[in-house]
Every structure is written in structure tokens, then in C-alpha cells.
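The other protein chains are all here in position, but one chain of the complex has been omitted.
All chains are identified by letter, namely A and B, in their written order; residue positions are counted from 1 within each chain.
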Amino acid sequence: MLSPYIPVFVGILWAALLAAVLIGVSLLFGPNRPTPEKRSTYECGIDPMIGDARTRFSIKFYVVAVLFLLFDVEVVFMYPWAVLLKRLGLLGLIEMMTFLLVLVVAFVYVWKKGALNWE
Amino acid sequence: MGIDSLPAALSVIRPELILAVTALVCLALDLLYKPADKMPCWAVAFFGSLAALASTIASWGTEQEAFSQLVRMDNLSNFFAVIFLMVGLITLCLSDSYVQREGLPAGEYYTLLLISMTGMVFMAQANDLMTVYLGIEIMSIPVYVLVAMMSKSPKSPEAGLKYLLLGGFASAILLFGIALLYGAVGTTQLADILRQAPGALKASDPLFLAGVGLLLVGMGFKVSLVPFHMWTPDAYEGAPTSVTAFMSVAVKAAGFSVLIRVIVLSLSPMAVDWSQIFWWLAVLSMVLGNVVALVQENIKRMLAYSSIAHAGYVLVALTTGTETGIHAALIYLFIYALMNLGAFGVVIAVSREGDQGVEIRDYTGMARKRPLYALAMAVFMFSLAGVPPTAGFIGKFYAFSAAVKAGYVWLAVIGVLMSAVSAYFYLRVLVVMYMKEPEAGAEYSAGPWGAPIGAGVSVSLWVCALSILFLGIWPGWLSHFAQQALQGLTSLL
Partner (left out) sequence: MEEAIVFPYLRWIPLLPLIGFLINGLGARADLTPARVRRIHWIACLAPFGSFLISVFAFTKLLGLPAEGRLLTDTVFTWIAAGNFTANLTFSLDPLSSVMTLVVTGVGFLIHVYSIGYMHGDGSYSRYFSYLNLFMAMMLVLVLGGNLLLLFLGWEGVGLCSYFLIGFWYEDPEKAYAGLKAFVVNRIGDFGFLLGLFLLFWSLGQKGVWTIEFGSIQEHVHLLSPAVITAVCLLLFMGAMGKSAQIPLYVWLPDAMAGPTPVSALIHAATMVTAGVYMVARMHFLFIASDFAMHWVAWTGAITALFAATIGVCQNDIKKVLAYSTVSQLGYMFVGVGVGAYAAGIFHLMTHAFFKALLFLGAGSVMHAMGNETDIRKMGGLRKKMPWTFWTFIVATLAISGFPPFSGFFSKDEILWQSYSSHFGSTALWAVLWIAAAVTSFYMFRLVFLTFFGEPRDAHLHEHAHESPAVMTVPLALLAVGAAAAGLVGIPASWGFTNLFEHFLEPVVGGLPHGAHVSHAVELLFVGLSIAVAFAGLFLAWWFYLRSRELPERLAGRYARLYDLVYNKYYVDELYDALFVRPIRNLSEKFLWKIFDAGFIDNGLVNGTARFFQRSARSLRRIQVGDVQGYAFAMVVGMLAIIGFLLL
């Protein structure tokens, strides 16, 4: 009954195995010279926050985060489309172009309105 | 769905397409024009909506499903689409000068309005619970933003936030209901649900029943029935008045369109159960809405409570679950749209910059200063109170007689009693306008009654007022179309 899923199962197993092997290999053979800088928490672009997480930070982060999320999720739609492009044919192309056009209008709007300007 | 039928499928969602494209064009135009310029957004939005309305009217009488039966165009959907687009057009007329006066971002305002209307038309055409949900979200999210748009006033963002939070809550409940229903019957298609419902009922499947209950809550929120009404007064008061006008009418009608489609028509096998719930919700809404409206001093708040009561009247008609009942509800919604829009139109005309002048005492002696606006307001108030020969009376007559015919005599009695109560607060506005002198020291800063409000407001006021009188005297016309809207659907009952 579940036979169609067996390849998927094998794939998952393989991925887990591979990850474990890779991490294990780097632990075994990689150089290990810790410094205080290296041991601190990693935060992208800003000084690491220590203490209460509930502090104010710039609202610009929210705008960027929301915009990122939106465009990121919408790009995800392109993967299944790309896989099936041949079968969808010209109509599929037109549909995706329409979708992209809408996205582009929104993107240009966001850009021109200055939502991406940090200052 | 084969590719061949694509043009046919697209023709089903033609009004939505027109609206969406118009929205995009508005967004693009917003970039091309500087804020100081006179932007053509309004005209684009207006003619786009007009084209959508024309397209809807042109497809009157067609019946077609498309996109794997996700959407369905029939006369019921067309009837609702006509309401939404009519409301949209009148709202646009009311908005033009208001948006300029209040300094709202015009391009975004019109774009959001158009997107919201797109969602509404999807809701009317929903033939699948997924479409219902998507339609509701496409409609709601722009409205959340519109409510919060008047950033100068502290009330507006607060109202928007409240509406957003509670709306999100309601959406989650609705979605959960859809999930439970899917779990119970394994489909989201309305036609399949109708087919499976008797079986699920026989087994009294708790998943199914709870799912229906959650759907009811989600929709009750959109049409603001008690006890899901709490957001209404705050949101209506805080929102820009033109947005309040729009949401008090169009959002409510859209909510009822899915309520009719999903609950009344597709879940008709369990009418015995939901009609009892409707009974209570209708009574609670009529009583609370009307009684609390009695003591309101702010006219927007008063109309908010009144809109809760009117949702109750519509529900009175729907409680019956009969063809006559749905027919009455359609008529009521159409008439309610005109009269409530008109009332808010007068509110816009009377208010001053910064949404000042929305207290009832600001209407003191208006008949002297602005006799025509006072007269229009009188027509709307009479109609809302259900005084013949205005259309409001016709609406109430159809609603209550449908209830009486179906044997819900007590419901009709409560309705009549509550509309008797409602006459007090509606006619209080009239008393203030006609039977009091304008206050001597009253300040009317920009012009006697606020900034010049533009021809759009005047035109829409007259359209609404004359239509109400016309429909009050010749309601046969509307009744005829409402009857046609139900063609082919009554077999579901």
C-alpha cells in the first residue's frame, strides 16, 4: 500500500545519513581553535543581543522581513512550474508571466515608495 | 479542466479580472504621479468598476462553473456582484473629495478598495470552501488597511489593529472549521458537501457538526452578528467615513453571500439545527443593536449599532431557510446597501476636516442651513426605520412576512418590536435637524458645513435617495430580479 512512498523514505534516510556523516567528518578532521569572538552567538549584521529579548528595535526590520517573506514565498511557486514547464506549454508560460508581471508591479511599487531604503 | 475551455473559464471570472487589472493600473499610476498632482486614479477606478458592473450585468442569466468547480457564476453570484459593484461605485463617488480633504494616500486607497471588491466577487462566486476562504481574505486584508489609513487620527490605527486582530482570529476559526469539515466528508466542494451532509448528520459526526459551528462563527464575524459584533462600533467609528460606508454595506453583503451559499443552500439538510442558532443570533443582534444605538451620541457609532441590528433583520429572513426567506434577504441587502450608503454619505457631507462634526448634536438645525442634505438624510433615516413608503419598509415587510409565513411568528414579533424601538434613534436625528435652531456659537470652520464636498457626494446622495423612494413605490422590479437570482437554486432547499 505504501510502496510508492518507499523511494521517499529511502531519500530521507539517505539525507539524514549524509548530514550525519558530513558533520561527523568535519568534527573529526577539522581544526578547532576557539576564540571569544568565535564562541559568541551569531547575529547577522548587528551586535549580539544579550539579556531580555523584548527590546525595541527598528521598525524597518519588519518591513524588510515582511517583503522578504512575500517575495520568497511567491518565488517558491516557480519551482513546481519549472518542473512541469514542458507539459504546461505556452499557456503555462503565459500564466507564469502574468504572475510575474503582478509581482513586478508590486516590486517596483515597493522600491519606488522607498520601502527598501534603509535611511 | 481542458485548455480549450480557458476562455470560457476566464469569462466566468471576468469581473474579478477587470477589477484586479484596474487595481494594478491604479498602483502603477500612483508611482507616476507626484502626490501634489491631480491623479487619474479615481477615474481609472471608477471606470474599471463600471466595466466590471457592465460585465456582470451582461452575463445575467448564464450559469457556469470553472477552474475545477472552484468558482461558479449564476444569477445569485451576479446579484451579489451587482450589489458589491454598485456599492463600490457609490463609495468611489463618496471618496473623491473626502480622500483629498483628509489627505489619504489616494493611489493606495483606490487600489485597496478595488482589491477588496475583487475578493467580494470571488466570495459571491465561491463554489468551494477554499474559494470562500480566499475570497474572504482578499476582501478583508485591504479593508484592515483602509480602516487604519487615517493615520492623523489616533482612533483610526487603533480601529484597524483591533479589526485586524479579531479578523485574524475569526479567519482562523473559519479555516479550522473548513479543516474539520474536510476531515469529516473528505471534500471542500459545496456540491459534494451537500451530497454527504445527510450521511454525516445521521451518524451525527462531531467533526462535521463542530466544523459547521466554526464556519458559522467566522461568517457571523464578517456580518457582525451578536456576539461576534464587538469590533464593529470601534472599527466603524475609527475608520475613514467613506471606508465605514463601504464596509458597513459591502463587507456585510459579502458575508451574507457566503452565508447563503454555504450554510443556507449547501447545508440545507441540517436546517433544523442552524435555524435555531440563526433564531438566537437574529434576536440578540436586533435587541442589542437597536437598544444600544438608542444612547449613542456619535452618529458613526449609532449607525454601527444600527448595522448590527440590520444584520439581525436579514438573519430573520434567512432563519426560515425557505425560498421566500432568501428572496427577502436579497431584497433587504440591496435596499440596505442604498440606504446605509446614503446615510454615511450625508455624514461625509456634514463632517469637517479631521473627521470632525460626526456627533449627532452637530446636525442641529441642519434643515435651515442645508435643506437638501437634511431632506436626503430624512429619507435615509425613514428608510432605515422602515417607515413606508420608503424602500426600508419594503425590505422589512418581505423579511418579516417571510418569517411569519414559515411559522416564526415570535421572531417577526421581536423584529417588529425592535424596529419600533429603532425609530427613536433614527428619528432623533430628524428632530435635531428639523426641530432645532442651529447653535449660535457653533463653529463651522471651513465653510458653513465643512469643506466643499464635491459633486460626487451630492450625486451619490441623490442616486441613493431617489432609488430608495423608487423602490419603496415600485419594489416589484427588485423583487423580480431577486426571484431570478434564485432560479435553479431552490431545488437545493
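Keep in mind that, in the parts below, contacts are C-beta pairs under 8 Å (C-beta built on N, C-alpha and C of every residue); 3 or more make two chains touch, one makes a residue touch a chain.
Given the structure is predicted, the values throughout are model-derived calculations rather than measurements.
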In the full complex, displayed partners of the excluded chain: B
Residue, one of B:Leu129, B:Ile173, B:Val358 or B:Ala485, that touches the chain absent here: B:Ile173
Absent-chain interface as seen on chain B, which is shown: 161-162, 165-166, 169-170, 173, 206, 209-210, 212-214, 216-217, 220-221, 226-228, 230-231, 234, 273, 276-277, 288, 291-292, 294-295, 323-324, 327-328, 371, 387-389, 394, 397-398, 400-402, 404-405, 409, 412-413, 416-417, 420, 423-424, 427, 431, 434-437, 473-476, 479
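Throughout what follows, only the chains that are shown with their structure count from here on.
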Cα-centroid distance, chain A relative to chain B, in whole angstrom: 40
Touching residues (chain side chain B, partner chain A) in the complex: 3, 6, 24, 27-28, 30-31
Chain A residues within the chain B interface of the complex: 91, 102, 105-106, 108-109, 112-113
